[in-house]
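Working notes, structure below.
One protein chain omitted, others in place.
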């Protein structure tokens, strides 16, 4: 263990200062410590400098005053995942760290910084000595008090420390702080400057000789955007033309509605907080019947309640978009933690043969794209579309390469022109699997729809023959979607002619892609197949990927291997291509975990 | 076409009088015609005589005064299915027949009887002449008026006609009529006798020479019971110890609650009609938390609404039974018609990795057994159990060989004795996959449960490690169930060493078994595999059955082949054993339809 | 405050009640009270002179729920109990439509009970008509939330043991800004109630009594007709802006001892109006341009 107590000279064997272009910093503290705010400022600084960055936050069950942590990764190359292990750990307090220990794995040689106020002796801190940590105690409280008259500024002071200690972009940090507080009083901004300066000064003064083995190297580049998956998704919906959002608060989806509450009204749209999730999707279906693009978002418990309306939208062929920001289930589960456990539900829920479409974005930027895509598919195919995101994807903030929002096409539904020549038939057979929709207000298009099986006009029937025909019509749409769009909605990453393949979906793609990157560099030909379209299953492109590899591993973050089973029922999977690595969520996969599984597969 | 107009002498080529021990009679009419009542009396007579009988009713969308039809099959051998084609058609009115034409296939040489009052000339009735029907016009209205002063008695008169014409047990019919009206006035009963006699007399007088090619032969046997699947299911629940039924009316499940409304109170139980299906299952979960066995029943739309509570019962490990009497879906679908289309939903609904058990009875008597079994499994495995019945199984009335209700074991949950030695832990790990439940009122067992992921005590946790362990615990129960009970809950029928196998479930088993019977007699070695336990899938016994056959056909009444896909994801199915015959519902399969498929498979 | 109907385009030619009927033959039981409601609705529609294409009739499920198929216009026979969210979603995105929501007593007071208070308090400019026949008709005769205590039905074989709820007092307690009661046996009066509801800016609730002749006996028509009191005729003076008096009338639960007419009426901004103010306020955030939205993601 390398122990560098404050204001003592460096002790023990000092390892050489190592440069890196990829650093993972964890910060832990209690409510008042400003932990999250520090992390946010770090990624803001990084994104402004053109670096890639991502921040993942974690909270205890308390609403206020509880423990919280964040994990920041900054890198020159695309920061695909949250970064398995911390290069740097900042603990304002070890009691709080204990609550997150499971989530915060430390790298060997980790630099551990903690507040002297915590008082835990260096040799008693809960860090495995085998990691040979470099430990620094810093009197954050005192320093902050000295510099600004209040210990509240210690999280800003920390930024000064980190910048100086690890050669992070210190100007960028100062600018990020300035940006964030630009509307605050002169005093506040002055205090921040002082805190930053005090942090940097402390390092220069006391730790100049400290054996800190890490120096971050980088050049300035084009600034990146910074957004969470939920923001990207909400923005995508706005772009796609969504003008009614109706929803009911639920973790971790509420940010979607909170963002739209701000944005929709000035676009002439409405964000409606309804009495429950049944009403939420009901309002969307009502609005869509009237020709307005509508969306709701929710998580497991609310999703359950939307099941009946999902069936109605499906049989009545009404476009509607439902975003499911998955969390640990079943039932209330663990509201604040991630899991890919709703696939089986969204793929099958709804009594009867109920067609629906499921898409899954694979990173934060893709949340924007898949939201647009979801609306496009819903409109074109007149069907409910579910976007499967999750807490890890939805709530992490990530740098995004600026993109042209206008480049994305927006599709509108086929509507009925109403020439009056023949009576309007909502489900006319001659039209193929989709018929023009008559929208209220259109003369000559008057008709009644329902959740009942119907003849072409929309009127109810109890004929088995008609029912069979209508079932076929509704499912034909899905087959067509898979056929026409499947190839484009299955993405592949990694080595060009892989021998080993990973099949995964949604947020797990981040770590899978990084695992492939790591393995490719180590000389393994590993590819990743990421279907964005999950239901209907794009059988051909996935089969083609599988054919190209010798062995394939299916990876997903749920207990049962839900998507794997869905695919297995629809693909001819032999043993070599049907390896499953699935585990319960809470913590997302680490990159190393997937690397290990792939290596084991390679040796199998 | 053989036309035997009333009071004319037989015309054309008369085929020889054929004897049969299996007759299918369809009766069609309007609200006031008493069609259903005639059919019910026929099966009542048959069951009392020890014959097998079954009646399937069908109604138009009107609540009252609309068209209705019934199809009665009476046979010496077990009447497995509804009987594909009518040997006899009685139409009080051809307009009504038109509405049921799709459902009422006629056999060649069918005897068609219709009311002269309808007025349609013999050569214009909607019956295919190619069938060479024997057509009889009978002045039902007039005869009834003559005999009893009211045309309302024409449905009783019809029974006299049918009995005499086809050598049905006429005494039995008379007794059935007497039984049914035993609490009515002397006049009513006298009128009935007169109507019956008038019907018989008419046949003897006017149709003695008629070329009716059918004579039903039988001996008297031990009387059978007569019940519908829904009654059997409700009775099974009562037998299993169910003391709270909470439900919300819905076709075709309301009979379950209506039956229990009558029976539960005198057993100290309660039938509660709730404000909706959410409350229904909520009351059940609340009652079960208090140690009371509880059930709800519903159909697709209501089932959708129960999804959230299903998840809660699953994670909290609370026994509860949900009967789903399936009807045509998606959404409201066709409320009065049958389909096996909720499997995908009941197998997967519920966000998260949500374990649940699904069982499916295969005939009316089995509805009783599976209800008991469902409660037994729910109690032993502390899990929600879904019984998948359907309209065809639930609402058809069938003869049942009398059985000993006391022979069926009833299982109660493991409860906590409370020795106070250690604090009670609801989900104690050492107990294996099921722990004793402390029931309120038990001192020392106080604890709190929730839908949150929990540690052993039941208190919430957000630990990923604990979540993984608890997920494993909850799914281990299911694996054990399949292992321990799977063999016994997969039934096989038909030839002892079949070459061709049919795999089916639930109500379709009736026609599949009859198809096998027919094919076995024709020399084909066909067997039927009927899992009563659907989820968890009893992989071994099904695999064993499949191994024994050269080819297998999966048959189910839904568009997608829902169970087939579920099984395919869990079994290694090669092409020979993975033939699927699935079609949308409305009308159940006919026996011939399955026979044809099996023959085609044999030749494939 | 906006006038209801103001934003809804009118038909160019005068239409008759018949023009608002489709060719579909209602499959209600012969003599069912629902026929009278249909007649009243089509009459009222012809009187506001809105064109069929601007009418949306939305219902839950039940015998009552069959209504849209029989009315010439856009129709949605949706899910049991869910008509109000559906209608609200439509109206607030399409204020140019006349939105008429309807459903049974079971639909609105049992399974849909959770939506009623919220639709009422939000006050969207829709009419909500409850077919209160005190029974579940479509599912063949189970008791409903308004079935009198003690009544025997298919699910209360020994008599119901639950006190019924009262739709009109509930509507008032929920903040509905218009509450009326109508009887399907008096089509003219009923049509007038619907017309008044159309004219009322905001959530207008009508408790309609359409006897279920099949499950509640066919004496109801006659007896109600004999005993009904008609507000503001025959000396039954009533001021619908008087809460206390309105509550008392609303509180009548015995269908044979009931007053029909406008019970309660209050001027209060509609949801759509408030939405307008909100959008104005929100407009100050910046222009409705996607690029300016994108800017907020720049670090």
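All chains are identified by letter, namely A, B and C, in their written order; residue positions are counted from 1 within each chain.
Assume a contact is a pair of C-beta atoms (placed from the backbone, for glycine too) under 8 Å apart; a residue touches a chain by one contact, two chains touch by 3 or more.
Predicted model, so just to flag it, every value in this text is computed and none were measured.
S.K.: Could you run through the displayed chains and say which ones the absent chain touches?
M.R.: Result for the missing chain's touching partners among shown chains: A, B, C.
S.K.: Among B:56, B:91 or B:227, which residue is in contact with the omitted chain in the full complex?
M.R.: B:227
S.K.: Touching the absent chain in the whole complex: find that residue among A:63, A:421 or A:575.
M.R.: Within the whole complex, the residue contacting the unshown chain is A:63.
S.K.: Out of A:21, A:78, A:118 or A:258, which touches the unshown chain?
M.R.: Hidden-chain contact among the options goes to A:258.
S.K.: Check the options B:409, B:441 or B:523 and report the residue that touches the missing chain.
M.R.: B:441
S.K.: Looking beyond the chains shown, say which of B:141, B:218, B:243 or B:327 touches the absent one.
M.R.: B:243
S.K.: Among the options B:67, B:308, B:342 or B:556, which residue touches the chain absent from this view?
M.R.: Checking the options B:67, B:308, B:342 or B:556, the one contacting the hidden chain is B:308.
S.K.: Which subunit B residues would touch the chain omitted from the figure, given the whole complex?
M.R.: Touch set of subunit B with respect to the missing chain: 43-45, 47-48, 176, 179, 223-227, 231, 235, 238-239, 243-244, 246, 262-263, 265-268, 270, 272, 274-276, 278-280, 282-287, 289-292, 294, 308-309, 312, 400, 405-406, 438, 440-452, 459-460.
S.K.: Of the residues in subunit C, which ones touch the absent chain?
M.R.: 109-115, 117-118, 121-123, 145, 157-159, 161-165, 169-170, 173-175, 268, 271, 274-275, 277-278, 281-282
S.K.: What residue numbers in subunit A mark contact with the hidden partner chain?
M.R.: Subunit A touches the missing chain through residues 60-66, 248-251, 254, 257-258, 261-262, 265, 271, 273, 275-277, 301, 331-332.
Just so we're on the same page, only the chains that are shown with their structure count from here on.
S.K.: CA centre of subunit B versus CA centre of subunit C: separation in Å?
M.R.: Computed value for the inter-centroid distance: 39 Å.
S.K.: Indicate the whole-number Å distance between the mean C-alpha point of subunit A and the mean C-alpha point of subunit B.
M.R.: Result: the chain centres lie 46 Å from each other.
S.K.: Identify all positions of subunit A at which a residue touches two or more other chains, and write them in rising order.
M.R.: Expected reply: 308, 312, 450-452, 460.
S.K.: Going by the touch rule set out above, which residues of subunit C reach two or more other chains?
M.R.: Residues 61, 79.
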